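In what follows, a structure is listed as structure tokens, so that the remarks can point back to it.
Every protein chain but one is kept in place in this view of the complex.
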Amino acid sequence: MLRFARGLIFALLMAALLPLGTLVATAHDGPHDATPVPATPTLPVTVTDANGQQVTVTDVSRIIALNGATAEIIWDLGLGQNLAGVDVTATYPPEIADVPKIGFGRQLSAEGIISLDPTVVIGDTTAGPPEVLDQIRQAGIPVVLYDQFTDLNAPYEKIDAIAAALGVSEAGDALKAKVQGEYDSAIALAKTATSHPRVLFLYIRGTSTLLIGGEGSGADTIIDAAGGIDAGTEAGVKGFAPITAEALVTAAPDVILVMTGGLQSIGGIDGLMQIPGVAETPAGQNGAILEYEDQYLLGLGPRLGEMLTELTYDLHPELERPATPEATPGA
Amino acid sequence: MISAGALLDRRRRATRSRSAASTRRVPASLLLPFLVALLLVAIVLAAGIGAVRVGPMQIMGIVLHHLGLTTDIAFTRQQDAVVWAIRIPRVLLATMVGAALAISGAVLQGIFRNPLADPSIIGVSSGAAFGAVSAIVIGATPFGLMTTPVAAFVGGIITTLVVWSLSRRNGRVDTVTLILVGIALNSMIGAGMGMLNYMADDEQLRSVVFWSMGSLGGATWRNDLAILPLIALGLIVLPRKARELNLLVLGEREARHLGVDVDRTRFLMIVVVALTTAAAVAFAGIIGFVGLIVPHLIRLVAGPDHRVLLPASALAGATLLVLTDLLARTIVSPLELPIGIVTSLLGAPFFLFLLLRTRWQHGVM
Partner (left out) sequence: MTDVHPARLILTDVSYTVGAATLLQGVSLAVQPGEVLVLVGPNGAGKSTLMNVISGDLAPTSGTVTLDGRAIGSYRPNELALRRAVLPQQSLLQFAFTVREVVEMGRAPHDDTAEELRAHVERALERTEMALFADRVYPSLSGGEKARAQLGRVLAQETPLLLLDEPTASLDIRHQQHVMHLAQDVAAEGGSVVAVIHDLNLAASTAHRIALLHRGRIVSDGAPWVVMDEQLLSEVYQCPIAVSKHPILNCPLVLPLGRNGSTVT
């Protein structure tokens, strides 16, 4: 009986997650660029992937992306029309919503992927299971896996790996330059800020997973870069620690930062305020709750610079936002 | 107005008169060949259907090609990979796992004289789950790709041994004690898994969830051959104990009086069941209800004689899993439903029906 209940809940969860991508709209998820110019790849190309294997790519007309960041970068490189399949975490840009979904990147189906007739499959080393990837290779389809990059240089490294594998290194360089530019201006902007608000990152997954992010959470470097102080790290939290009322009051954040998916899973702002201790923090009392879409905040993808700029403005009300339509969050 | 009590009485009497009629059973000479044929049909169907289109001629060509015979049937490299490297190992895995789970369920229902027993009762499923989850969360891979399956296997075996030893007293194991110790240990392991889930990060959690929902997607020739010896062990050894199982069902003391070495026979059967089930679970994850439901179905059709029940359950379990997996990987293609979900969705309502039916037949349980 218990097994059945669990099974049913997870089935429902999975069914629920599929359309979740399209519900992202209300939160911060970045301004909306026009469709990038289609790129012309230089093929064939041989790369050494993260497993040390030499992989030769001869055709990029049908690409399968094994995670959201990969899909996004492929789009930005101008190869978005070639996407033949993406994993369920690929929620940006909205244009790729119609691309067939291949399931979760860690639990792929060999035959399902092969049936989409891909010419290249690309993702990072978290993709699996390994047997499935082998089976895809056995069908003659090149599979390129790049390393998991986790610091603020990640966007460039990912762009490099993907652009190289798809033979569009020039477009890759251009994209990197764009991202670097956005990043640099974000950092410069943050330096002009005079306030240094204490920001607490809360990692939430339903009512059973309520965690404070501290040193090494991934959000700490972002908060730092945006000119804030990571309250979790300051409170001595390493990685993640369970939320307690005491910890919240001691951390006394001026701003609370959460991800959209997590916030929705506990019933929105109202639900968040009901967690003991939240309402008592300066952030809670002033309603200073920031909600950023999951991929946008922590995806370490091409929108890193954009996101940091937006976050910097959000954290520092003393800075004046430029009055351009692009700056307003997507509806 | 009829009172509930009167209604229950009426139903009870009706059931008694129904079962008072002499039993109508399908004889083994008909049932077993039928099940074999059914399994073969299922295997052929499953090998032929999938997300990628491969015609029956090409399938034959591919199989013959790999068996060393050249034909002039053309097939693409893709089709070859799909049929030989993906579908056939997968169908074979489904066959082995389905047979293993079903025969183990039938044996345990006999040993515990309880129609509601299944392999999880001796702790092997939860132990395997704990082993696998530990491997996923801890993240070390001393055995490379085989780490999780090995951990699952070891976890399942160790848990069964612990349950067994805790239930021993003066060299004898009492059935009720075994069940209670199994329940207690399952709870403890559940708590342990809760801790591991708490420690896990997002990605690990996803892996854990998928493992516990079961999947035949990791089927490769190498993995299949790895578990074949243990599955074969179960399928060969267990049916030979059918006669002793019949006597055990009569009662432990009665079986002893009729010459069965109860302790040794039970120990042997539980060990073999543990090995077979742990091997099945190691690569397929947790697939529920097969071990519970299939023996019941066979009993309804062919009676409780284990000499028929065990082989028939194995065949039917294999067929069921092959067909269920076919459904799981085609119904939302290119996605795949985790097979444990499908068997639970199909099995749970049926289990409920069986449970209530047993109540009606015996009055209050």
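By written order: A and B. Residues from 1 in each chain.
Keep this in mind: a residue touches a chain if its C-beta (ideal position, glycine included) is under 8 Å from a C-beta of that chain, and two chains touch if they have at least 3 such contacts.
If you're wondering where the values come from, they're calculated on a predicted model, not measured in any experiment.
Visitor: Give the labels of the shown chains that the missing chain contacts, considering the complete complex.
Guide: Touch partners of the hidden chain, whole complex considered, are B.
Visitor: Thinking of the whole complex, not just what is shown, which of B:260, B:282 or B:342 touches the missing chain?
Guide: The missing chain is touched by B:260.
Visitor: Touch as defined at the start, partner being the missing chain; which of B:247, B:269 or B:322 qualifies?
Guide: That would be B:247, which touches the missing chain.
Visitor: Which subunit B residues would touch the chain omitted from the figure, given the whole complex?
Guide: On the subunit B side, contact with the omitted chain comes from 16, 19-20, 22-23, 113, 115, 243, 246-247, 249-251, 253-254, 256-261, 299, 303-305, 361-362.
We take it that only the chains that are shown with their structure count from here on.
Visitor: Once bound in the complex, which stretches of subunit B touch subunit A?
Guide: Subunit B reaches subunit A through residues 50-52, 77-78, 80-82, 85-87, 145, 202-203, 206-207, 209-210, 212-213, 215, 217-220, 223, 286, 288-289, 329, 333-338, 340-341, 344-345, 347-348.
Visitor: Going by the contact rule at the top, pick out the subunit A residues touching subunit B in the complex.
Guide: 1, 3-4, 6-8, 10-11, 85, 100-104, 106-116, 126, 129-132, 134-135, 138-141, 205
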